[in-house]
Structures are given as structure tokens and as C-alpha cells.
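A single protein chain has been omitted; all remaining protein chains appear in their positions.
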Amino acid sequence: MAGNTTFLLAELATRLGGTLAGNPDTPITQLATLQSAGDNALSFFANARYLNQLKDTKAAAVLITPALKDECPVDAILVENPYLAFARASQLFDWREDVQAGIHASAVVAEGAQIDPSAEVGPQAVVEAGAVIAAGAVIGAGSVVGRGCYIGENTRLEARVTLYPNVRIGCRSLIHSGAVIGADGFGFAPTAKGWEKICQLGGVRIGDNVEVGACTTIDRGALDDTIIEDGVKLDDQVLIAHNVVVGRYTAIAGCTAVAGSTRIGERCTIAGHAGITGHLQIADGTHVTAMSLVSRSITQPGVYSSGTGMEPHRQWKRNVVRFRQLDELARRVRKLEQATEQHSTEGPNT
Amino acid sequence: MAGNTTFLLAELATRLGGTLAGNPDTPITQLATLQSAGDNALSFFANARYLNQLKDTKAAAVLITPALKDECPVDAILVENPYLAFARASQLFDWREDVQAGIHASAVVAEGAQIDPSAEVGPQAVVEAGAVIAAGAVIGAGSVVGRGCYIGENTRLEARVTLYPNVRIGCRSLIHSGAVIGADGFGFAPTAKGWEKICQLGGVRIGDNVEVGACTTIDRGALDDTIIEDGVKLDDQVLIAHNVVVGRYTAIAGCTAVAGSTRIGERCTIAGHAGITGHLQIADGTHVTAMSLVSRSITQPGVYSSGTGMEPHRQWKRNVVRFRQLDELARRVRKLEQATEQHSTEGPNT
Partner (left out) sequence: MAGNTTFLLAELATRLGGTLAGNPDTPITQLATLQSAGDNALSFFANARYLNQLKDTKAAAVLITPALKDECPVDAILVENPYLAFARASQLFDWREDVQAGIHASAVVAEGAQIDPSAEVGPQAVVEAGAVIAAGAVIGAGSVVGRGCYIGENTRLEARVTLYPNVRIGCRSLIHSGAVIGADGFGFAPTAKGWEKICQLGGVRIGDNVEVGACTTIDRGALDDTIIEDGVKLDDQVLIAHNVVVGRYTAIAGCTAVAGSTRIGERCTIAGHAGITGHLQIADGTHVTAMSLVSRSITQPGVYSSGTGMEPHRQWKRNVVRFRQLDELARRVRKLEQATEQHSTEGPNT
């Protein structure tokens, strides 16, 4: 864990591809913000807003661009992209333990499941028949891997993840605790007496380098698969309905729901608590702001929003009443305009 | 699983109550969309929008109404309601395995729990004292069934479901992974020093043929029970608060929250990411669109909405500012109208 890792500053500069400006032998034991950094901490400066914090920092060293070196009151590692260098540094200090190869005595692995000897299956986990766990993969404590699933190399399921049967995950992906992948899509045919279930016969395919947040649910397809492409990042409590396709490198923040059969393009960012209705196409490079409802396809990349802004409740209540009358208000304005036009035609000067 | 099931086309026609128009001996091994269907696939035509796909389909056969038979370029099974027939066909190809009667060696079943010999209790599951698991029911891997729960015949809990004590579920219901049923309702009395917990003494009663989605939470009642009636379908990540009643055959899509003591009628459909506040009555046959907030009771069936539509962010920002001034704008329009009225009375012609 973080507290047990030490690097010399020169070693970090090399690992992060930066240029050292300072004492190569300073031991660095942790990362910290400019404000909270102490003696053996490395910090980073990536946002001009925090210039005051930079000037007062007590960090041992700071990741900073060469152009801003003179603003830095302490040692520095000079890099072109300090935020990216910080991201890479964070990986050197990660608290996750190395993979502990083997199957815990309390795990239940069905006959016919294939577990690579270098993979780890944690306590109380369940791996069903026909599942394949590739080299270096980790199945966390209490996770359940259904029949016929495939978990790629170095992919990690944290504790208490569920994969229904026929879910495929690529390499180096990370699935957080509570996530449920492959549950039935919400599909029913209406009948005179309620709903007839449409069994969801497709699966889920997840690419490489994907991250799936805690308690996120990704439903299996009705007939074809639901697809999460390489490099997609899903935050906690995201809902991906059946037959959705999420394109490469798209990031979706927490509590957002994407309804059935919608295709989201590549490199989109969808902010938190948004809703995207079903059967839409969202163009590559689209950005959706927090709590927006996307109810039509988006063909042009850009930033899209819906909703209203926060205001004091009493004032808001009056405006909400007016919103209900908005169409009528617009008609009244049109009428006034017509009256004015008429007036200026028939007016005093004619 | 789907790939291992084969029916002859004639057999499917019989099972689905349709009329065969084509080769009775064609083997059907899977269902597919019109577009992706191949040699041994059965498809369906239920939406006129896909007429072009019908004309190009490579399906072995298509479920279609008698009236449209001539549009179908391949064999057909003629049925009155192709979508419903497709739903029933999907059940013939479901990937779920038959119930494997018995209690897995790794499961923990408390003394005093009653498990029917034909029921299945999966690996790592826990069944507490006083729980009753009826014939043909399945308790999935890692699920926890609390004290005194009742699980009806042929009801299935998928992996990692939690039932708190005193939850009753009827027959043929399906509870998806991650669902939590019977957690405490959110009830506290305010005090000078924070909140005093109101212990939630009611339970949860769920009817027959109910489906509960992944990571959906249904809280126990404060005094009386929370009730989910027969045939209700809840999608993933739905929140049902304490003492809510959801009427028969109502369907609620993902991420929708229903606050305490609200009664939703029968045959309602509530779209995704909606919110329904507490202590309301929602009439039978009400439909609520995606991301709407329902903050008053609905006495007339119909379709209800709130929110604004998506638009480019820059334009939206301007409109949001205007929304905050909407009441004022309406007053200004009234004033103009008054001026105009006065003008037309006192105007140039008088």
C-alpha cells in the first residue's frame, strides 16, 4: 500500500519520462495535492487556478511543465503533461496487491472451468462450468462467474461482482464490486393479461482496458450482444441496457442510464445522472452535460444539455407555473407583434 | 444454451400456435433479427419500419401476420401477434439450465429453514432460520435469504441477491443479481442533535410473475408492508421506498425512484430515470415519460412528462437564464397586452 512504497526522486523522473530539476536522492513515499503535501510527497501542477497553492506548497517535488519551472518553489520533475505524469505516478503507488496465483480453498470452481495457473480466485468466489479465466486475471472475493464466461489476461473482478453466463471481458479491464454484467435486458411483449417475457438470448462483450464502476449494471442483449468497446470507462451505478453499443474511449459518469439498442460513438463523455433513450445514434465526440435527457439522435459532435438551472425554490415555483403556460405565452407575444405590425402600418402617420 | 437447442419449423409452428407456410422439416437452432438472421434462424416481423429488412432477410423463417405473408421472401409461421409469438419462442431457446434440485455443499442453511427437495440452493448461498423455499425455487450462488422469508414455487433468485428477514415472494418470479429486498426504509425523526432512527417493522410482499432487475432495491415498510403486486416488472436499479404499493402489471424502467407510501396503480408504465415523490396516488393506466418528476397525484390516466428537451449547450445556457426570468417575462407580456388594449381603445381612430 501507498505508505510502504519509496522511490528516489531521480528514479521517479526516469520512470515518468521527465527531467529532474532538484536533488536526485530525495525519497518520495507518497503523492499529495499541493496543499496537503508534506516532506516526502510528490505533487503536480496542472491547473493555473492553483498557482497560489503552488507558491505555498511544502511538497518535496512537483510535476510541472518546463515553461513554469520558475514558478515552482521546490524541486521539480519537468514533464510536458503534468496531469498525465501524475496519473502514471499514481500507478506506482497503487495499494492493490500483486496477483496471488491460485484458487482459494473456500472458492467453488465447477468441473470444466479453466483457470490459468497464474490467475487468482478469491475466497467465497464461484466459477461455473465452461468459464475460462486467463493468465493473471483476478476473481475477487464472493464474485460469481457464470457458465461459459471468458475473462481476459490481467483483468480484475473486485469483490462481489456477478457475471451471468456468456459474458466475455478482454484484457486489463477492471470491474468494480457490486457490478452485475449480463442480467436480462428489460424486454416483454404486452398481452391482454400483462407481460410476456422475452428471454434475453444475447450476451455481453466487453473490450480491453475497460473500467466498470461499482453497482453498474450491463444487461445482456435480446438476440445480439451488448457491446462495450476498448478503453471505455463507466462510473458507478451506470445502467447499460440490452443491445447498447458504447464506442471506444467513451466515458460515462455515475448514475447515467442508456436505454436499449442505443449506439454511443467513440470518445464521447456523458456526465453524471444523464439519461439516453433507446434506439438512438450518438455521434463520435459528443459531450452531454449532467442530468441531461437525450431523446433524439445526435449527428453532430458538440455539447448538449437539457433541464433548467437551480434557483431558490420560491422563485422556481413561479417559473414552473409559467413554463406550463409557455406555449400560450408565446402565442400571446405573437399576437402582440401582429398588433404592433398592424399598428405601425395603420398607425398615426398613415 | 441457445446454440444447443433445435426445433423443426413445424414443431415451432405448433408450439407457438401459428400456421406453417413453408418446409416443415427446416431445423431452427436460434432466433435472430431480420438483419442478422442466417440459415437456421427464426426471425419476426412486428414493426412496419423494418419492411426493407424483411425483404432482404436471410432467415430460415419469419413470424408474421397472415395479412403480410406475401411480403415475406422466406418461409413463415403465420400468427396474429408476431411479437408475442417471438416472446414465446424466446422462452424455448432460453439459456437458463433446469433446476438442479438440492443444496450445494458450500451453501449454509440454518436449522429450521424448510427447503423443498425439488428446490435448488446454489454455492455459497445462505438461508437463515425459518425461511421457506418452495418447490422448484432456485436460490442463486451467493444469495442470502433472511429469517422467515418465503420463496414461492418456481421463483428464481439469481446470484448475489439479498432478502432481509420477513420478505415474501410468490410463484414464478425472477429476482436479478444485486437486488436487495427488505432493507430499511429511510425513516428518521428529526431531533435537536440529528436524526433518531425509526426502525422499519414492516416487511415486503411480492406477488407472482414479478421480475426485479439487477441492483434494484425494495425497502421494507415502516409499519405495514411494501407491496409489489402480481405481474409487475421492475428494471435494473429501480428504487422502491417503504410502504409503496405497485399495482398489477405495472412496468417501471431502470433507475426510476418511487418515494415512500406512494401507490402506483395497475398497468402503468413508468419510463427510465423518472422520480415519483412520496404519498401520491397514481391512477391505473398512467404513463410517465423518461426522466420526468411526478410530484402530484395523477387522477386521470394519460401520458405525463416534465423537464426540457436536449439542445446545444450554448443555446441551452441562454434559455436557462431566461427560464429563471420567466415569471417576470410573463408579467411583462401582460403589461404589453394591457397597453395594447388601452391603445386599441384610446387609439388613433377614436
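A and B label the chains in the order they appear, each numbered from 1.
Methods note: a contact is a pair of C-beta atoms (placed from the backbone, for glycine too) under 8 Å apart; a residue touches a chain by one contact, two chains touch by 3 or more.
Just so it is clear, the model here is predicted, and its values are computed rather than measured.
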Ask   = Which of these, A:176, A:205 or A:220, touches the one chain of the complex that we don't see?
value = A:176
Remark   = Checked against the full complex, the residue among B:17, B:38 or B:302 that touches the missing chain is B:302
Task = Based on the whole complex, identify which of B:46, B:92, B:135 or B:183 touches the chain you can't see.
result = B:183
Inquiry  = Just to verify: which one of B:57, B:81 or B:162 makes contact with the chain not shown?
reply    = B:162
Residues of subunit A in contact with the chain not shown = 1-2, 30-33, 36, 81, 83-84, 86-88, 90-91, 93-97, 104, 106, 122-124, 140-142, 158-160, 174, 176-178, 209, 211, 213-215, 230-231, 233, 235-237, 248-249, 251, 253-255, 271-273, 290-291, 307-314, 316-317, 320-321, 323-324, 326-327, 329-330, 333, 336-337, 340, 343-344, 348
Note = For subunit B, residues touching the missing partner are 106, 108, 124, 126, 128, 142, 144, 146-148, 160, 162, 164-166, 178, 180, 183-184, 186-191, 193-201, 215, 217, 219, 222-224, 237, 239, 241, 255, 257, 259, 273, 275, 277, 287, 289, 292-296, 302-309, 311, 315, 318-319, 321-323, 325-326, 329, 332-333, 336, 339-340, 343, 347-348
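In the analysis below, only the chains that are shown with their structure count from here on.
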Note = Rounded to the nearest Å, the gap between Cα centres of subunit A and subunit B is 25
